[in-house]
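To start, the structure under review is shown below, and the notes come after it.
A single protein chain has been omitted from the complex, and every remaining protein chain is retained in its original position.
Up next is subunit A:
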């Protein structure tokens, strides 16, 4: 580990990344190694292809959507800051950090709101800020086994939207989404331990 600290210099813009994401130096280094390892052909950025090579993602029902969330705005290249930025959402929430935070600064990427926003965008593909019934149905389809009939899925989707929808527009906005999950421990659910 000691010999690797020299590698920190190799990471471009390491300080701004640190500030933005809140990762420790060690974690950033590890992520950098991971980034380089994923980038097999040594391009310096990641493409969708590289992420699709991760076999475990192939059997993840949401695999494609997860990959897409790494490529915001339809871009085709993922550079290291972008990579880290997405992963920063999954950093465990540190209680102290929260208290010391300067309220004027933007919310850290791993705040509850930002985590929820990240999850929200997995549903909301057309980025209109709302999860329509159709989008909900799509996600349901992805996540449920083949033995459930289409009608059942539709009624479940209906019900899901109905439960969360408060203003009756037939879609779930972000605020409604957060409200429906207020009892859930998002900080723990969407945190990956190793990303301290």
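Odds and ends about this structure:
Keep this in mind: contacts are C-beta pairs under 8 Å (C-beta built on N, C-alpha and C of every residue); 3 or more make two chains touch, one makes a residue touch a chain; residues count from 1.
Just so we're on the same page, contacts and distances are computed from a predicted model.
Look at the chain that isn't drawn here: its UniProt entry, checked against "Proteasome subunit beta", "Adenylate kinase 8", "SDCB2 protein" or "Sodium/hydrogen exchanger", names it "Sodium/hydrogen exchanger".
Of the candidate positions A:54, A:113 or A:175, contact with the hidden chain is made by A:54. For subunit A, the residues in touch with the chain missing from this view are 3-4, 30-31, 33-34, 37-38, 40, 48-49, 51-68, 70, 74, 86-87, 90, 119, 122-123, 125-126, 133-135, 138-141, 143-150, 152, 154-156, 158-160, 162-164, 168, 170, 180-181, 183-186, 189-195.
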